[in-house]
Structures are given as C-alpha cells and as structure tokens.
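Removed: one protein chain of the complex. Kept in place: all other protein chains.
All chains are identified by letter, namely A, B and C, in their written order; residue positions are counted from 1 within each chain.
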Amino acid sequence: MIRVGIVGISGFSGRVLLDILLRHKDVRVTYVAAHSTTGRVDHIWPVFKGRTDLVCEKFDLSGAPEKADLFFLALPHTESMNIAGALLKAGKKIIDLSADYRIRSSALYKKWYHADHKDSANLSRAVYGLPEFYREKIRKASLLANPGCYPTAALLGLLPVISLFPERVEQVIIDAKSGVSGAGRKTAEGIMYCFVNENFKAYRVLDHQHTPEISQYLGYAAGKTIPVVFVPHLLPIDSGILETIYVRLSTRLTQAKVADIYNKFYKTEPFVRVLQDGQQPEIRNVVRTNFCDIAPKVSEDGKMLVVTSAIDNLVKGAAGQAVQNMNIMYGFLETEGLL
Amino acid sequence: MIRVGIVGISGFSGRVLLDILLRHKDVRVTYVAAHSTTGRVDHIWPVFKGRTDLVCEKFDLSGAPEKADLFFLALPHTESMNIAGALLKAGKKIIDLSADYRIRSSALYKKWYHADHKDSANLSRAVYGLPEFYREKIRKASLLANPGCYPTAALLGLLPVISLFPERVEQVIIDAKSGVSGAGRKTAEGIMYCFVNENFKAYRVLDHQHTPEISQYLGYAAGKTIPVVFVPHLLPIDSGILETIYVRLSTRLTQAKVADIYNKFYKTEPFVRVLQDGQQPEIRNVVRTNFCDIAPKVSEDGKMLVVTSAIDNLVKGAAGQAVQNMNIMYGFLETEGLL
Amino acid sequence: MIRVGIVGISGFSGRVLLDILLRHKDVRVTYVAAHSTTGRVDHIWPVFKGRTDLVCEKFDLSGAPEKADLFFLALPHTESMNIAGALLKAGKKIIDLSADYRIRSSALYKKWYHADHKDSANLSRAVYGLPEFYREKIRKASLLANPGCYPTAALLGLLPVISLFPERVEQVIIDAKSGVSGAGRKTAEGIMYCFVNENFKAYRVLDHQHTPEISQYLGYAAGKTIPVVFVPHLLPIDSGILETIYVRLSTRLTQAKVADIYNKFYKTEPFVRVLQDGQQPEIRNVVRTNFCDIAPKVSEDGKMLVVTSAIDNLVKGAAGQAVQNMNIMYGFLETEGLL
Partner (left out) sequence: MIRVGIVGISGFSGRVLLDILLRHKDVRVTYVAAHSTTGRVDHIWPVFKGRTDLVCEKFDLSGAPEKADLFFLALPHTESMNIAGALLKAGKKIIDLSADYRIRSSALYKKWYHADHKDSANLSRAVYGLPEFYREKIRKASLLANPGCYPTAALLGLLPVISLFPERVEQVIIDAKSGVSGAGRKTAEGIMYCFVNENFKAYRVLDHQHTPEISQYLGYAAGKTIPVVFVPHLLPIDSGILETIYVRLSTRLTQAKVADIYNKFYKTEPFVRVLQDGQQPEIRNVVRTNFCDIAPKVSEDGKMLVVTSAIDNLVKGAAGQAVQNMNIMYGFLETEGLL
C-alpha cells in the first residue's frame, strides 16, 4: 500500500485521477492539493460526496514531500517544472500529466509552449509513459512524463506501421477530433455551452503544440524524421478523442498484412483493442475506460492506410494512463483500478 | 419604412433581433450599438457575414436619438432605465427587452433586481408587450416593456383559465425548463459546456426574479392575487422553454370545456397554437419561430389542470415578440418578418 | 462467491448490470441470455471487448436453472412473470428489474400494463427492493421486485415527509424529467437522434404506468391514500432523472425542521445524499453512480415543500439498485461493486 498525492485536484484530470485511485486496492490517497482552490474535495467536486472526506490544501513545496510517496502532477503546462525537481530530490516519484517533460529539446519546448524550460536538467531523466512502447523503462522511472491526449491516440495508431515499415511511410496526416474536456476547466467564451453545442470547427490548424510530441516519438520509432500534418477539431461532447490518420505509403500493403501487423503488435496489450475488419472505433465504446480502439484500413490501391484510433482523453489520454504507469512503476497488476 | 436602432447587439437577443429585422420589409436598421463592444457586426457575429455591413458603435446617449425612429434596447437589467427617459424625451419610441419597465412597483423591482429604479416616473407609461392581451394599448405605446421569456410562456398558458375562472383557481405551480441562451452571453462556470452538457438541474428554486412579473399580470387578469410557485430548470439545449403548469381548481372542469376555452381564446391569434387533445408541445416545433404551442389537460377528477406551454426564449420570449410589438405599434402586418 | 445470471443482456439495464457485476468481488457471472439475441457479449456491446468472453444464449427455461444461483431478469414488462415462477420452484433467487412484481394488485397491473398477470400467486411473495425502507425484508427475499426508475427518485424524495407527517400532506405533484435510455433499446421515431436532440417535451401526461407504483408505496408509508399527480418529460441526455416534487402541506413546516428530518432519515444510508441548503441536485453528479441526491426546500409561507431528487435511471433506478439488493440478500458489503 503506497501513499499517493494529487496536485491539481480542481482540474478535470485531477477529478478522474481521484475517482480511479479511490477504487485502487494498492494505494491510499493521502494528499490532495491545488494551486489556489482549497477546501473539502466534495465541495470542489460534489460527485465525491459520500466517497471521501479528503480536504484540498494549497500546494506547498516545503510540506508536501512528507505527505506521500508518489505525486501525480495534474497541473497546467509550465507549472510542473517548478515543482518536480524538488520532489525528486526529496526521493519522491512523480507522474507528470503536463507537457513539461515530454519534449526532449528545451528549445522545441520554448517554441511550442512559449516559456523557458526551468528544469532542463531533468528532461533526460524523464521516461515517456506510453506503456505499449516503453514498459521496461517505465518500471524504473522516478520521473514519468505522461503522454498528451492527442499523442496517445496518434502514437498507438501509428507505431505498428511506423516501427515495422519506416521506409515505406511517406507522409502522415492526423485529423483529430476531441471533446471539450480536453480544453481543461476554465471559463472562456469558446467553450461556453452555446458556442460549442450543435457546433464543430477546426482550431489551431497546423499549429497545435502536440505536433512536436507526436513527431518526436514517431521519429524515435522510425529512426528517421516523419513529416506530420496535424489538425485538431472540437467535438460537441464532453470527453473522447477520435483520430483519423492518413498514411501515404511508397509501396503497397494489403489489408490482410496490415491487420496481421496490428493484431500481433497489440496481442498481449491489456488496453489496446484492434478491431476486426469492417468495425470502426466509436468514442462511446472507449469513454470512461482506459482502452484505445484501433482499426486500420487499406485503400484498394494499397498505398493509403487509414487508421482510426479512439480513446477517452481524460482516461487513456491522461489519468487512466497515469495510473497504468503507476501500476507498472510499482509492480502492481497493470490493470488494477482500470477495468 | 422606419429607421430602427438596436442597442445591445453583442447579446443573444440583439443577434436575433438583427436577423429578423434584416428580413423585415418595412424597416431599415440604421443604428447598432453596444455598451462596450464595437466594430463590424459580422466580426461580432460571423453569422452575418455577407448579409450586412453594419458597424457597431459604442452607445452614446447624445448622438443616438437622431439615428433612428425606434430603439430596441437589448441590454442587461438595470441599464435600460438609464437610457429610456432621454430617448423618450427626444420623441423616440422604445421597445425595451430588459425587465426595467415590466414591474409596476419600484419597491418590488428593488426587491427582486437589487437596484433602485432610476426612472420610476416612466413606469406607469410603459405598456406590457403581450399582444394577445394588450394589443390595443400596444398600438399607442411609445415605451414598450417586452415580456420576460418565462412570463411569456406562463401567461399565455394561464391567462385563458385565469381570466375566465379566476375564482376557481386555488394555486398555480410553474415548473419551467429553459435552454442555456436564457442566461445570456457571458462566461461563467455554470454555463461552460462541460457543466451543462448531459446535465439538468433546478436553480433559484422559489427565488427567481420572473416570479413577481408573472404574479402581477395574472393578478390583473384575475382581479385578485394568484399565489404562484415558480421553479426554473436549465436544459442542455441552446434555446427553447417548456413550462409545465399545474393549476389546482376548487371545482371541476372537463377536458372538453377547457379545450373549448383555449381554442376560442386564441382562435384569431397568429402566434399561439392550441394543440389538439393527445398532442404535446415540443421545443423543436417552436424553436426559431415566434409561435407559442399550448396543450391543456385535465385530470380524471377534473380538479387539476396541467397546461404545457412552449416557446423559443429568444424569439417569442424576446426578439420575435419585440418585432411583433413593433408591427402593432406601427400598423405593419403583425406577422411581417416573423413567418 | 455466488454464480449469477443475467437474462436480458441486450438491453441497457443488462449492459449496466454486467459492467457492475464484472467488477464485483463476490460474484461470478456464469450465464447471460436474451430473448432473441445470441453470440459473444462483446459483439452485442463492443464496450466489453477485452473484459469478458461471455457468450449470450437464447434464454431456455429448462436449462437455465442449473447455470446460476441468482438470476437478474432485465426483461421488458410482461415477460418476467412467465419465467420467475419456474426459477423460484427450482430454488433460485430472482431480482426482477421489470414492473411485473411491483404492483400488489393484479387488477391494477392489468389496468396500467394492459396484460393479465400470469403469476399472481407470487405477487405477495415479492419484496419491493427499496433498501432505504425495506432492508430487513430484502435480506430474506427470494423474489425481489426492483423499483422503477421514476418511483425510486420519487419515493426517496418523499418518504421522509410522508412517513413522519402523513396527515399534513394534502397533495403531491411530481414533475419528472428523464434521459432517453429510460425508453430502452429499441428503434422508434420518437427516440431518433434528430427527434430528441435540442428538444424537450412532456409525454404520457397524467397517464404514466409508474403512477400507481408511486401511489402504492406512498400509501403504505402514510397509512392512507396520497393523491399523486405525475408528469414525465424526455430530456435530451442519455441517462439521469431529476424530479421536482411539490408537496402541499396543510400546516407550516420550517426549512430548518425539514432539513433536519431529511438529514436524520438518511444519515446512515450509503447511497442517499441530502444536500445542504442552497445546493441543488444535478444529474451530472449522480450519473453512473448509485447515489440519489436530494434537496428539500420550503416556501416562505411554509406550506409548500419542493423536493428535488436526482438519480441515474440505469443505476440507482435499475441495475445499481439491483446489485445493492443482491448485496443485502447475500450479506455482502452493501456498497460492494457500487462505489
């Protein structure tokens, strides 16, 4: 039984983390904090009434370390890097749900997140928490960079073909659609009900900060640079991401071959479900679960692979994957709390 | 052809007003203004691109009067009363969509709107713009108080029985449900997408500011005080109100009698549709129209009348009814711009 | 560890039952069946892919009894009564989610469900599964009638005041709003997406079959007949019920007194949350949980009590409450599988 802390309980990821951890048999949540919100957790999130008496404290770097063994940082980007170093020094483990430790290059981080990286010393220590590809490193991680929501769906959809046939992949286009919770808990006109409901639009076209994260890990797998075109859209739903990924191939692949690759690749994975030919991922089948559903489909001419990939942005795309990573780091059953 | 101005174009009612007025053959929109927003109207509301080149000005009381003959004030409560007097003095007509001139008693206004009334001199001059009951007064009005959204649906649903059988009505309970646009265009956590979607709740239970407006006009019709219990709820839709109204009767009425009363009452009304027995109002049948759909239903024991009444809160509950009132005030065809 | 069967897996309640039971540590699902659907459960409900290999059989009364110790019947009304008697005879326990054993009078059943009751012999044996009021009887039940969704929210909202002050209650009006899953899994124009979305309406006004169920159990608690006016509405959401209940009192009650009554009544209940004055139940706080959130509010004159009550129609209103009942029947921890 380990003691865990959640920093950032007032956000959506914090809420989902607590929901999962309260049911997890190997942990006890001993600390919840936020940047400015304080008070009973069931006042912050009435959904927890009757489930917990936890009280949220204002995060305090000096007092925090003694209160838990592992800290989940569910904070906005550019805040984790101010905290993580000190917690690590105090011998604590960290699972960071922000983008702060995902990009290896602090120059690239600055370009996309418009801030200097304040803890670049720990960048190389961070392990990217995509279990399907980095499970062995995750076991030994003390600073875990939990993947972004869009990158999770993209990488799980692409890595089989990118890993096995890097030389055939000419271009990757990712047309991504996300529910509104991906924007976080904030008040902005663009996510007011009347501006989202019965609406749909693209945003940050060719300019979204998850693009370099996707490119970086595709590049590692391919051993070469993979050009990525990425366009996100806002769906009028709470949670869920579906990405439709177009992979242009230089030489033909057959549907049977591709199906075989994906099935083998994910055969033993507890949270990736490769659908049979003819079926398509639907957000309703993955929402509130840690599953990623994937369907690869090849064009008649064999030179266009269309992969559809669906996750819940707050679960497999954030809090669920974070718990999966914790389970691996501590040797718990990998699915504990998640099925 | 008259010249009309819209003050408050940046709000939802302002947008719907302009949409209707641009199609109205007897008016020209010569002035649009707002409290703080300025610039091309099609930047404020991109939906108007290609339909108008109007530019929104900051409202200026000294320059405004010369720019139009009639002013629609689509402002938040407590703002119209600072403006209306001066415009009236300048010989202009006013249709005020706020609550400022609906309540006759300035004490009651203060109790419910938490502000002193600054133009109580004009309160008695204002005509309440419910055409089905005050058409003759509306013809001669220069200061028109356009009814609130909840009161419109409530009064149209209740006035036939209240007018004809005031002595039989023991109690009125109004269970009202409204779409989110009723809250206006603002950024507040309670109307963020993720807090409204897949949700439903009551709010301001027994404490909503439309209660005294409903009571006042029911009382006028009944010639006595009618106790009103009013509970509003927030529907996860953009626009539309449905009210389920429970009228406890001291003596029996039959379904046939009630149906007859309602049918006769609204027989010649262009915008009230009394549904046949067995049919129920649905918001989708009235949304984006100026219609009010009504179905009265009597219990087996004849002592409970359940009236359901549906409108679009932004049309018959605001901008549409305002234009209907303008049509009456100027002798235009009453349905012009509204069918 | 007991063996449980689910009859009616293809419906929404069957799906939620399986979801809960797969996580329940004291049971093993050994049998799933349906009236006509057969095949792998994860084909019927793709959400279960990776979680179970169960195969749905066509229900067969002769073979079924040996396959489980307890059967959940999640069937349409009028079907359970053809099955329950034989299963009981074979020594099995039954939790019936349909209406077949809720109404004590077979004449009343016929009036509202338009069918002769075919197992009236077992009607008196059935225990009504509202744990907050019938826990002791539930412990010994072998035939459990799981309450309807609307009655669950209504009875939990009303029973404290009805039990304690039956003589003061003059009339009960229940204005109920339900998500679409309450209509079950079927194809009908009225529940097509385009006919529900952005819509809201009342249906079966004063004529819904849950009315006598509510009346019967209110009457038991009051020791007298309580007149009930019941009007259901269809909300454009998946799941969740909110009822706004108007109780006319013959003599005054204060807010403090009522708050005290409700708090005491539910103090030790694990799944009923009485909200503090000023808070209101919201469907989003109870959906996908077994909680019922309740807020009582008294009018200024003390003679109108407005109780708002919210549940998830598929959980506390169906499958969750069924599992809670199972937990009580078998002496499991009452909250097992449900928090």
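Here is the rule we go by: a residue touches a chain if its C-beta (ideal position, glycine included) is under 8 Å from a C-beta of that chain, and two chains touch if they have at least 3 such contacts.
The shown structure was predicted, so the numbers you read here are calculated from the model rather than taken from an experiment.
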| item | value |
| --- | --- |
| Per the touch definition above, residue among C:Val180, C:Val205, C:Leu218 or C:Ala322 touching the missing chain | C:Val180 |
| Per the touch definition above, residue among A:Leu61, A:Ala90, A:Ala188 or A:Ala202 touching the missing chain | A:Ala202 |
| Which residue of B:Pro46, B:Gly91 or B:Gly331 touches the chain not shown here | B:Pro46 |
| Contact with the hidden chain (one of A:Val229, A:Ala256 or A:Leu333) | A:Val229 |
| Residue ranges of chain B at the interface with the undisplayed chain | 22-23, 46-47, 49-51, 198, 270-271, 273, 279, 282, 284-285, 288-289, 291, 293, 339 |
| For chain C, the residues touching the chain missing from this view | 12, 180-181, 185-189, 191-198, 236-238 |
| Chain A, residues in touch with the chain not shown (by the definition above) | 171, 173, 175, 177, 195, 198-203, 205-206, 229, 231, 233, 235-238, 240, 242, 244, 246, 248, 280-284, 287, 295, 297, 299-300, 304, 306, 308, 310 |
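Note that only the chains that are shown with their structure count from here on.
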| item | value |
| --- | --- |
| Central chain (by mean CA position) | C |
| Per Cα centroids, the chain farthest from chain B | A |
| Geometric centre distance via CA averages, chain B-chain A, whole Å | 47 |
| Where chain A and chain C are represented by their mean Cα positions, the distance between them in whole Å | 37 |
| CA centroid of chain B to CA centroid of chain C, Å | 39 |
| Sites on chain B at which at least two other chains make contact | 195, 198, 236-238 |
